[in-house]
Every structure is written in C-alpha cells, then in structure tokens.
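A single protein chain has been omitted; all remaining protein chains appear in their positions.
Let's look at subunit A:
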C-alpha cells in the first residue's frame, strides 16, 4: 500500500512532538504482543490507530515496525488491514524492513481466510521494491488459481503491478497467458474485467518490441472475443461495461448484419443512469455506422434524448462532460438539433464553463427557422450580470449574423446593443459591426450612422478601438467628423498603449487622406511622424513604409493602402476539418473536453485506447508470423452462433416495447433490412455481371441492368464477382504476397470526401469490406496510410492481394495487385478502384 497523506500542512496544536510518544507506543505494543487476554484486540486497535494517525501527519513511526508485525499475528482483520497500511508505507524506504515485511506477507498469503489472503497479496504486490520481485511470483501464481474470486481479482491486478516493477519477471512466468485463459474462462465478471485491463496494458506496452504481443493485442479484437464480452455485458459492473464498450469500438465488423446485431444488443445501454456507460455506447454506435450515412443520422436522433437527460440529471461537473460531447455532435450535425435549441438556453445559475458551451451550441444550431428566437434569447444575456457571458452572447449574435443570409433583424439588434451604453457591450459590438461590414458592405449606411454617434472617448478596449478606427478610415466619406475624430486620437498618440491600435490609426489616417485630403493632411503628417518615432518595430516599419510610398507616388499609395474591397464571403474556421474529425474519432475522451486531438496534449504512451496503433501495418507481413493467430475471418461462418439471438435474452425482451414510444421510434431493426439490401446492391454494383436475386426489377431497370441483359455480350473488363465472405489467414496472405509476382501497379486519385473520411484506417477498411474487399493489416497516420487487402472470387478460391498506400495530403493512392490468376488481375484492380472512388460518398 502506498502511504496516505504524507504530510499535513497545518498540524493541529495538539500534535505530539514525536519521540516520547513513539517510544510509549512501542512499550505498549510490546506488552500486548504476546497477550491472549480477552479484549486485547480492542486495545491493539486503539494503538494501531494512533500509530497510523502519527504516520499520516508525518511523524516517523518506523521504529515500532517489529512490534507492529508481532502484534498482527491475529485473526482480527481490522488489525491486519492497519498493519498492511503501515508496512506498505515503510517497507519501500528500508531494505531490512522490506525483507521482514515480505516474509510476513507471504505467510499471510497462505492464510485460511480469503480476505486475508487477498489483502496480503495486494500489499505484497504494492511494495514496489524491484530487487524483491522474485518473492512475488509464487504467491501470484497461487493467487490466480485461488478458489476465491476476491483473491483472484487481486492477483490479476497484482500481475499488472509486477509487470510494471519488472516486465521480464512477469513475462518469464508466463503470466499473460494465464490471464488470457482466465479472461476467457473465469466465472467471476470482475476477474474477467481485470484480466482485460491488465492484458490491454501489458500487450500494448509489449507490442513495441514483440510481434507476438502485437498479435495477442489484435486478437482481443477478434469476433469471438468481442462477442464473448458483448453477450455477457450485463454481468459486469458498470465500470467494466465501459471497458468492454471501449474495446468494441475498435472491432471491425464483418458486415452490416454484424453491425446491427451489435447495435441491437447494446440498445438498452443507452438508458443507463451512468453517463460513462451511455457515452461509451454512443461511441460504439457512431463508429459502427460511420460508413452508413442514413443509419448514422438515425443514431444521432436516437442518442439525443438520453444525452439531454444525462445533462440535466447529474451534478454540474457530470453535465459538463456530457454537454461537451453533445456540443461536438451539435457542431457536427447542427440540422439534427435545430429543433432542440431551447435545451441550450443558459440558466442563470449555471457555471460559466457550461454557459460558454451552450452559447456555442446555440450559434451552431441557428438556422432560418429559429434564428429570431435564439437571437432574442441571446440579447437577454447581453444584459447579464456575468460580464464574460454577456460578451460571449454578443459574439454569438455576431457569429449568427455572419452565418445567416437574412441579417436584417440581427443588424438592428446589434445596433441596439450600442444604445445600451455599457462599455463592454459597446466594445464587443463594435468588433462585430466591423466584421459584419466586411461581409455585408451593403449595411454600411445603417451601421455607420449609429457608429458615428459613439464617442471614441468611451471606448478603451484595444480591439474595439481598433475596430472603430478601421471603420473611420474605411467609411471616412460617410462620417462627417471622421478626420477630426482621427486627428483627436492621433494627438493622443503617446497615451495609446496598444500597438494594434496605433497600427490601425496609421492605416485609417491614410485611407481618410485619400478620400478627404485637405481635412486629413495635417493629422496624417502627425501620425507618420509619431509612427516613425515609435519604439514598436511594426508601427515604426509601417509608418516608414507609408511615408516612402507616399513620397514615391500618391496614386500608387492609394492602390496599396486603400484598394477597392471585396466582401469576405466566409471567415476562416479556427479548426481544420481534419482536426475536427480526429476529435470525433476520439469521442468519449479528454480530446472532446479540450477540443484538441490527443497528440496535442498527451505524450504517445498515454494516449490510451483511442489511438489506433500505427505499427500494426507491418506485423502480419513479416516472415516470422506464426500460424496460431486467430484471424477474424475464420469465424464468419459461425456468426449466428456467437451472438445470442435477441429473443433468447429476456433482459432484452423489452427492447422495443418496454419503454413506450421513445424507444420504438427509431427502430434500427427495420432499417437494417433496407440497408442490407442496399448493401447487397452496392456489392453487386461494381461487379456488374450478375444481379442478386433480391433486387427488384424496378431497380434493375433504373440501372439499365434488366435481367434480360445479363447474359448479353460482356463489357470489356472480364466479369468478376467477389466473395463477400472471403477468408484468408494472415500466414497464408504473407506467404502468397512473397511468392506471387506483381501483376500490376496503379496510381489513382482519391476524391476529397474520401480523404476527409480517412482519419483513421478503420473507416476505409469498413468501406472496402462492404465491397467484398477485406483488410488484413493496416496502419499509418495522417497523411500516410498503408493497407493490405485481399479478396476472393465468388465461385472459386482464387485470391487477389493488394497493397494500397494512400497519401491524404496529395490525395493519391498507390495500388499494387498480386493475383493467383494473373489474367483477371486487371478486372480486380478496376473493382478496387471503383470501390475506392466511392469511399466517403454518401
């Protein structure tokens, strides 16, 4: 056990000075050590408590170590626990004591009481003394086999602790293999869950130098393992459920039925009161449906209500975590939330970090139908006592104005803000009016007449001042006193602390001069003189530049400084879509809270399970790959046996009927049929040849592929139909890749939608799978991704292998194809390219 609070900053006055009290304790403990008198345990407890409370407040009580150990030869578990706490604290710093401790704990690991066995084992593994690890192996080994589940859960975590103290000892003892077998067979859910956490951690760390570990890590994502966990998810604690759901996110489903099976199985997790479970489920749903636009949208509709309920039911902190995720979804798909805008109204007592998120959400969902109400609401906040929020609200109004086509009403509101005569409101509004004019110059008359009425003396904030000065320069001809206001400001050059404002003054004086030279000449001269003498480098340089260019030719100067302006159509977004997609892929992690992808705030080793490993691309291709790996494809045939059918699980019976309309409305079941048909079509589409029997005639005619035309003379690429359930194990793939000659190499471009969708390899893998082209290995990170795919002929076991390297920045894909049957490799390449060209398309 680690030490509790090692020191306390404000010791109470009654705190003992140390020495004499400790030696008192020592004597008292010694007296009790051998005693068997009734009630002796109670006296021991009191003494132990004293020792521990001294320890907690930072008094050294290591000198009573021997007595503590002697006294703990007892069956009183409270005493034992306190003793473990004590020895855990002192063993590390004191080698002599550690050996003593280990003996004592090893003995307790064989106690007949499972509680004591477990506790002793936990303490033993928590000592973190590297040179004594050999003593851990024995007790851990028996702990893993213990018939009590409490001891086993502790032993499993103990293995992980051992790994962190000495990885070689842990691996040499073959503990990971033992954990794997426990994970798949133990009857206790917590033991299983701990095995999963421990193995994920161990294998992830080992994967950097061991291919076997890498394969083991991958095998956790195989279909049998995933279904083993998902089928019994309700047996696990809510925390372990989160663990399993996080694992399931990384699973690549074999087909759309697989996807719907998983979604139906997890559907009721969305009603869980624990927000972490709900968010983890939402992530699974979102990731699974990435390549199925319709269903993906249905998922958004489905998860809206549960997320809103969570936002309003927890503590403000929990609400914040959920709301951050909702924020992400709202910004991604504003139209889905457009009718729910009232949920994002701020409540007066909410913390400002919540209000800020809500304001951004209101901005995002504003559209033609709700803008009026949203802006009205935002205007209420502009008068808010919380100035930071008032400012944000005004900015939100401005942003809405910039994203709307019909801005009439909003401009009026903005101008009303100026009439409120609150300094910060005026300041924020000026900045907005400036941006608005850059986008909608046609509003200049209305705006300028109001802005002209503002006294520059009342504006102190540099940003606002700069905005006002910009408008004075830009609209000098419409504001009668513009030159004089500028002159006034220039006269106070020395008092102007912001370089930004001084820069704007120079430019505005120039612009004003071109429009109203006689009135401005003097002021411009003063400004240039002051600017050239300015200590700020930029101000100095700009003044000098203006001066020289004026000297050279006034007309050239005008063309440089005040050319006719084009209205800004779209202001640059602060975040690239690539970064946004990256954050979306890291849903249910801190990336969403910080609004940054994990690589921006965490070092590599701590990115957690959200990062898809980039070294995995090379692994199965290396010659050493052994044959005992479990490739997912082998199990395809048994799909149905793996997943308990919904009817068998009584917990699930209520899925569609237990909760009233909310739960039946967006039925994933019914849609699944449609999409699987769509899926079939998509598969047979590029293969051109035969039309699947399910397809209706109407559809065929639409495509001009009526059944009658099927036997007609074939088009130039030879007919090729791929088997959607192809299977090839990595070993065989590797062998073939080495043996077969290269049939052809092609380069093609990837469409922009495809590039946008390719933030992680998984998205393409799922897409290609829907075209019966299966991935066997993938890796890489933006901008370079590398994939190995394979496919099989529908009718015969003839294989196609392909290596595909995609560079997202150049939007090019390089494809290398090898085939059992050389003659058809071109046909395959065509299918491959067609499939790739559809990636990212709705």
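Just so we're on the same page, contacts are C-beta pairs under 8 Å (C-beta built on N, C-alpha and C of every residue); 3 or more make two chains touch, one makes a residue touch a chain; residues count from 1.
Simple rule for what comes next: contacts and distances are computed from a predicted model.
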The complex lacks one chain in this depiction; which UniProt name from "Folliculin", "S1 motif domain-containing protein", "MHD domain-containing protein" or "Ribosomal RNA-processing protein 7 homolog A" does that chain carry? "MHD domain-containing protein"
Using the touch definition up top, pick the residue from A:30, A:332 or A:356 that touches the left-out chain. A:356
From the list A:314, A:525, A:731 or A:783, which touches the chain that is not on show? A:314
Just to verify: which one of A:22, A:144 or A:276 makes contact with the chain not shown? A:276
Absent chain, residues of subunit A that touch it: 1-10, 49, 52-53, 56, 77-78, 81-82, 85, 115, 122, 128, 150, 153-154, 157, 160-161, 190, 194, 197, 237-239, 242-243, 246, 271-276, 278-280, 305-306, 308-310, 312-318, 320-322, 324-325, 339-340, 342-343, 345, 347-353, 356, 377, 380, 383, 385, 388, 391-392, 419-421, 586, 588-594, 598, 601-603, 606-610, 650, 653-654, 657-663, 665
